[in-house]
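With one protein chain removed, the remaining protein chains of the complex are shown where they sit.
Right after this comes chain A.
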Amino acid sequence: MNPDDLRTALADLADEVRPVDLSDRARATSRQTARRQVAATATAVAVVLTAGGFAFAGQPGFDRRPVGPADERTGNPLTEGEVTAATVRVPVWQTAGCPAGDVRLSDPGPELARWGPVTLGDVDRDGTGDALVVLRCQVGENQVLALHRAPDGTVATLGQVVTDRPVVGGAFIAETQVGPPGLVEVIWRDGAVATAERQRRTYEWNGTGFSQTSGPKSFPPAAYDVRISAKPVRLVSNAAGDRAGDLELTVENAGTITLGAAKVTLETPVPMTVRSMIGAATDHPDLVQWADPPLRLEVTLKPLLPGDRTTVTMRLVYPRGMRPAGGILSMGATGDATPDDNQVSFVAR
């Protein structure tokens, strides 16, 4: 192998990458890293203070009372009208850009929204009615917020019950309920497996914050596992001198996730056309790259349930005078425990 040829080939291959501007993304990642480090430090400080018997009582907007002493079992329960008209302190989110601080629940602003009903019940076991609201930051994170009546009679934040993470395929908060006094029940859904059963997780107020006391802590890992195979294409010449044959590719969903619109990429180094396609979500593939070889096509599959397989048949036509070649069929391999079978080559003769 000639080193100069290797240099040329590597440079040619590197030309495939699409230039993108990464300034904003790099800055965002940098800020997130810094924020995580600050949060880790703050957590360590909080743990030390708690262990030493201190509490953050008196912090504006928060009222961290101990669990229900008798003299606090007074006052009127919160009403839905009071809650929706209140301005409360929203604790920090996990996601950068989601606003914390004072928020008017009737008009949370462009980045936030309140969704679902206000749930009423005794959250902190003080014998009076508290409330739960769910706030959604528009980037996708949700947090369950517990509200109570402060000593001055206003609606105030008791604490953040739980937040979910705005991760594609991650679990998310679906609804909240107040169970027996002191128990907050949050219904979670699995973002990766739409058909998975919902989970009921219970949280309790311990005087300084909420912690989960029962129910599962996560959904079982969703396994993405696809297997692709193809048969050799047997070509025959037609009257015009073109050579045509059927490419039959099969995809098996061996994972636990329903594949909504999985794509198969077909790469081939020589010009050819797809005259027909049967068994896919559409009747023709999408042309991703045509002018500059390799020719690259994408086939969108029909929804594929776990354990099912699907077959797509494509009629390939190689123009007269063009020596047919096969190609490579591939599917995304990120997260696949067995990526070897996400790609297969086929021959056309």
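Basically, a residue touches a chain if its C-beta (ideal position, glycine included) is under 8 Å from a C-beta of that chain, and two chains touch if they have at least 3 such contacts; residues count from 1.
As a working rule, contacts and distances are computed from a predicted model.
You can't see one chain of this complex, but its UniProt record names it "RNA polymerase sigma-70 factor, sigma-E family", from the set "MnhB domain-containing protein", "RNA polymerase sigma-70 factor, sigma-E family", "NADH-quinone oxidoreductase subunit M" or "Calcineurin-like phosphoesterase domain-containing protein". Considering the full assembly, A:S30 is the residue among A:S30, A:T154 or A:S214 that touches the omitted chain.
For the chain left out of this panel, the touching residue among A:D152, A:D283 or A:D340 is A:D340. In the complete complex, the residue from A:D21, A:D152 or A:D283 that touches the missing chain is A:D21. Touching the omitted chain from chain A are residues 1-23, 25-27, 29-30, 33-34, 267-271, 292-295, 322-323, 325-328, 333, 338-347.
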